[in-house]
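A single protein chain has been omitted from the complex, and every remaining protein chain is retained in its original position.
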Amino acid sequence: MKIGIASRPDDPKSLEYAKELAAFIEERGHEIIFEESTSKALGISGGEPAGEIHADMIIVFGGDGTVLRTVRQMKKQLPILGVNMGHVGFLAEIEPEEMREVFEKIEKGSYTIEKRMRLSLKVDGEYIGEALNEAVIVTSRPAKIIELTINIDHIPAERFRADGVLISTPTGSTGYAMSAGGPIVDPWIESFLIVPIAPYYLSSRPHVVSSQRRISVELDSTKPADLVTDGLYITELYNGNVLSVEMSKEPALFVNAGRNFFAKVDKKLKRL
Amino acid sequence: MKIGIASRPDDPKSLEYAKELAAFIEERGHEIIFEESTSKALGISGGEPAGEIHADMIIVFGGDGTVLRTVRQMKKQLPILGVNMGHVGFLAEIEPEEMREVFEKIEKGSYTIEKRMRLSLKVDGEYIGEALNEAVIVTSRPAKIIELTINIDHIPAERFRADGVLISTPTGSTGYAMSAGGPIVDPWIESFLIVPIAPYYLSSRPHVVSSQRRISVELDSTKPADLVTDGLYITELYNGNVLSVEMSKEPALFVNAGRNFFAKVDKKLKRL
Amino acid sequence: MKIGIASRPDDPKSLEYAKELAAFIEERGHEIIFEESTSKALGISGGEPAGEIHADMIIVFGGDGTVLRTVRQMKKQLPILGVNMGHVGFLAEIEPEEMREVFEKIEKGSYTIEKRMRLSLKVDGEYIGEALNEAVIVTSRPAKIIELTINIDHIPAERFRADGVLISTPTGSTGYAMSAGGPIVDPWIESFLIVPIAPYYLSSRPHVVSSQRRISVELDSTKPADLVTDGLYITELYNGNVLSVEMSKEPALFVNAGRNFFAKVDKKLKRL
Partner (left out) sequence: MKIGIASRPDDPKSLEYAKELAAFIEERGHEIIFEESTSKALGISGGEPAGEIHADMIIVFGGDGTVLRTVRQMKKQLPILGVNMGHVGFLAEIEPEEMREVFEKIEKGSYTIEKRMRLSLKVDGEYIGEALNEAVIVTSRPAKIIELTINIDHIPAERFRADGVLISTPTGSTGYAMSAGGPIVDPWIESFLIVPIAPYYLSSRPHVVSSQRRISVELDSTKPADLVTDGLYITELYNGNVLSVEMSKEPALFVNAGRNFFAKVDKKLKRL
């Protein structure tokens, strides 16, 4: 096999584990290709940008943020296996202690590739990118409420005043959406999770909406708002701007070396 | 067309509207068949048990409970159109004022039939019935906590102490599940909504799980619990009893005369 | 000093620790008096009913339930120190490992006695008892909604449909009230915490109400409800029955050997 390796370049512990596993994998006769910033940080030549790596999978060392960044950088999605060096790690699923054992399973073919739905996003009809976790519209003036209209299939379904709203994938349901009060959503369900952030109307509830529908959010507010996707600031939105959300044609790919999604998640929830 | 008519037999207002619409429909040259308890209450002969009516659809007058009962009584599901005589009415979707207008739309074929997933339920392997809204396991001793294990695909995913738990369909997400803190789930998504009732563990969150998975709930508690489906008491459960839930092969069928699910729901939420 | 000792009589571990600490205390020259069921379980003669013990304080071994029972049995409240043998233990505050060390602090006078407000309860004007944690009114038919009116200072403040409602003290805010979604309330605040259980109306929120006010709850429902106080079933309530709640003149007394309430609570919340 040909295995890509990417690490948080600024975290010595992640880099060390990356190096260690790379050595273990090469010893067993496989080819390693380092992501560019990782190889630089390790003082190794020959790295390639994440977007240009050709490999059977990429093993990522870091927290959920490192996984999100790697997915964003890949032009064509390769399967990802995340080794969790962070606090909880819903996307970086395996712990460093078990990385060798998991790799041996993978070597034997004892794993599956899971598709994880992403969002394809437009502002006022113009494409602005994809998101694996969520797109957030949030007041850009701290503690100033904004007014939003949520359209589902082009029909206004809900209008509310809130700090903001987030449109999440099932993968993102264990991230910011959870802090805002959303449910855990099975990654097998292609759907949009819509969660208002600190809504002023008590009737505003999280909604789980089929990915076959079209979602758009209109800012109805003289106060501006920020658009943030997967934790990255994208742009400021003004009165009348519309964010449209559909399911991306290119899902992210995750290596699952055999554990049950819900058993993993609930174990992690207990740690929060 | 041949139209079935069923009403709450103990509510004069529902019966009156049922009679009124039946007359309107017959005048327009269609055939009417009354459900048995409805015809008795109206003093009309010739009614048939809901389970034996053959018709293009059944129009039901009452609250959500009347709709649930009619669905339960049908051996083979016929499309249902609910006229709401109750408080809010998520299942009984149309208001009495618009019943004529909606029927005229139906006459012109301007409607769709929506499939609504139901649950197929077993206790310790023995079939006990279907549910359109939800199955609830709840302590049978008031205010005494029980312990439950939720298995997803035969793997224990979560174990918690609570008053109980409910497994709901998307249709049930606007019912008891909502009171217990669950999200609104799109009926287009075939899924199980699992909501703990007054959980003692703060990490217990609502879960939305694909209908392709198998769910079971085990009572791990010396205190007994009640099993209730769609508001009807079914049986008492004891330590070690297991409720298994799958998607039923026979969905309920609802007549949709043209309105958007979410716009309707959110209008109703505002009334709660 | 004269120290009372009470234990869960059916839990060998609690009994063993009770015996151990009693020996330690006697060795240091203090007098021990066992609660009756505890002395019986230990095979020691000379126990007294909890209600008749005269002592400087009672040390209780068990979970929160054992503390609640001891408080209930005392005619005149003595200060209580709870040794937690249960799962989390908000009322049984100290852990068995630290019981000797805490007793040495107490011996030196390095402790305070905290008053903990209790509820004094009447049904239709007739006194039915006190509660340290909460009074709960909950549907006696599983999963059947009841309708309740909450009066504050004799004026209807809120009317809602729910599984039930609980009126909690600040002490009870870490118990059932928390499972139902209530906030943590400082025991220094004499107040009633009113929390609806699975309310059908989305506008129903927890309320924290001054103990100077009078609270009453009226059952407005053809379906009966159960009244449960501190986890004990008291009576069934019917349509029109009224539960009145005031602050009891006899607070419970707790020994605090020096720790901050909130630091303790938040440490325990993390374990849930």
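Remarks
We just call them A, B and C in the order they show up, numbering each chain from 1.
Keep in mind that, in the parts below, contacts are C-beta pairs under 8 Å (C-beta built on N, C-alpha and C of every residue); 3 or more make two chains touch, one makes a residue touch a chain.
Keep in mind that what you see is a predicted model, and the values were worked out from it rather than measured.
Checked against the hidden chain, the listed residues C:14, C:133 or C:191 yield one contact partner: C:191. Of C:65, C:129 or C:206, it is C:206 that touches the chain left out of the display.
The residue touching the chain not shown here, chosen from A:1, A:198, A:242 or A:263, is A:198.
Shown as candidates are A:112, A:179 or A:212; the residue that touches the absent chain is A:179. Touch with the chain that is not drawn comes from one residue among C:49, C:183 or C:240, which is C:183. Among B:203, B:239 or B:256, only B:203 touches the chain that is left out of the view. For subunit B, the residues touching the absent chain in the complete assembly are 202-203, 205. Interface residues of subunit A with the unshown chain, by the touch rule above, are 136, 138-145, 162-164, 176, 178-181, 197-203, 226, 228, 231, 233, 269, 272.
Contact residues of subunit C toward the unshown chain are 152-153, 155-158, 178, 182-186, 188-189, 191, 193, 201, 203, 205-210, 212-213, 260, 262-263, 265-266, 269-270, 272.
Note that in this section only the chains that are shown with their structure count from here on.
Chain centres here are Cα averages; for subunit A and subunit C they lie 45 Å apart.
Inter-chain spacing, taken between the CA centroids of subunit A and subunit B, is 35 Å. Residues of subunit A in contact with at least two other chains: 203, 205.
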